[in-house]
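A single protein chain has been removed from this complex, and every other one stays in its place.
Up next, chain A:
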Amino acid sequence: MTETAEKIRDHFDLFHQPEYADMMDNKRKQFENAVGEAEVARVSDWTKTKEYQEKNFAREALVINPAKACQPLGAVFAAVGFEKTLPFVHGSQGCVAYYRSHFSRHFKEPTSCVSSSMTEDAAVFGGLNNMIDGLANSYALYKPKMIAVSTTCMAEVIGDDLNAFIKNAKEKGSVPQDFDVTYAHTPAFVGSHITGYDNTMKGVVEHFWDGKSGTTPKLERQPNESVNFLGGFDGNTVGNIREVKRIFELMGVDYTIFGDNSDVWDTPADGEFRMYDGGTTLEQAANAIHAKGTISMQEFCTEKTLATIAAHGQEVVALNSPIGITGTDRFLQAVSRITGKAIPEALTKERGRLVDAIGDSSAHIHGKKFAIFGDPDLCYGLAEFILELGGEPTHILATNGNKNWEVKVNELLASSPFGTNCKVYPGKDLWHLRSLLFTEPVDFMIGNTYGKYLERDTGTPLIRMGFPVFDRHHHHRSPIWGYQGTMNVLVKILDKIFDEMDKATNIAGKTDLSFDIIR
């Protein structure tokens, strides 16, 4: 035993002690029927070759380490953005356990969500009874102001009809007739978490604007000067939404954050657990129909929602996770144009400060190659910023990116000489990216926590951005949008670059010729 009361080693050190190392070696030699080391090395080297890459890219059926999750996750993300709203996932209960864990691991916050706990009997007879009992229990126990229903693949395969089920449950008295229950069909075998976000938001819009499933008259749009804001599925939602609110307030804009989950995923520790906190009020959700326009920060995350909103007579503006000077300029100009409010001096000054900061630092980034992976809009926003910095995006990969996204990112790349050598990979996964990082290496990689496996295998330093970030704390609290948010992104990129410089120059007497204290 190596632990003593004086010195308690974590697993980091413990298992590298000789007795454990020997034990593992013996296990391998005697019982694992393991492959010889030379063979492991041979295959390992082979996976780094162009030949392997070709094989890897020829894959038609197998998906390995995808950078996407399934629709209902996005549904839960969207639902918690409304005042006292309980996400209710109709289907098998294990899914909900997964969504709650997944969000808690990223945000380090509780995530409340219920399931209708369908099992074999529901698979045979349908889940109507689960809906009836489930809504009654949820309503009694968790006292929500609204319940947002979505589905899992199970409920979709057996073809449960949410609209009919909810009506039925209301007739049975599970919840009052006028209680707001929104719904969205979110099969896990269509699209990804961003599709689920979109479908749920669309469901909320339709519920409030189109007469609550035929129970009230449709709303008449009476245009006012306000603007709606849709954030989209976003790992930095807590920081970003607050930043966007600050910007709106600086501009004196009358705004509605449509699906504001910034408070519910950032509640204080003060002795009380708040199951619901903040959120877009239901009144705001309804009144949002009157806005002059809606701005979405993530086009590929809100396609259907924006189409629905546009069909109600509003102007819609679709951005792509604006990061950087140009992206933020575009956002502010859109807000200004729609609302008629001028962009205040305070924001112009922030812009100037960001330009100043980039001017101070871009020499360190200029010409560096980057691989970017994650959700389609985030990839776009990051790529646009890297181009502004004089960096060279080289591989841009979104497992849930489609053809339109590919075209759009290629247009962006074509607009800058720094984008010349970049390729765009819609529908590819992180095992594809692994091959690319071996055959066409880059200097840095920007993406979520799962990128650490690529960092380990290929030695490409990872700058953590997006969703999920499980292995670093509190990133979600910092914005990445707007000039101030961009400043955070800039600092993160620079910190990694400087850390790498230090790592390469920190062996005394060997590599430390340029171990500088001033960079």
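Please note the rule applied: a residue touches a chain if its C-beta (ideal position, glycine included) is under 8 Å from a C-beta of that chain, and two chains touch if they have at least 3 such contacts; residues count from 1.
Just so it is clear, contacts and distances are computed from a predicted model.
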Have a look at "Nitrogenase protein alpha chain", "Urea carboxylase", "2-oxoisovalerate dehydrogenase" or "(4Fe-4S)-binding protein" and point out the UniProt protein name belonging to the hidden chain. "Nitrogenase protein alpha chain"
With the missing chain put back, one of A:S101, A:N163 or A:T348 would touch it. Which one? A:S101
Checked against the full complex, the residue among A:P176, A:P268, A:G340 or A:G509 that touches the missing chain is A:P268
Spell out the interface residues on chain A facing the chain that's missing from view. 1-5, 8, 10-11, 14-15, 19-20, 23-24, 27-28, 30-35, 39-40, 43-44, 47, 52, 55-56, 59-66, 68-73, 88, 91-95, 97-102, 104-105, 108-120, 122-123, 130-131, 133-142, 152-154, 157-158, 187-190, 192, 267-274, 431, 434, 450, 453, 457
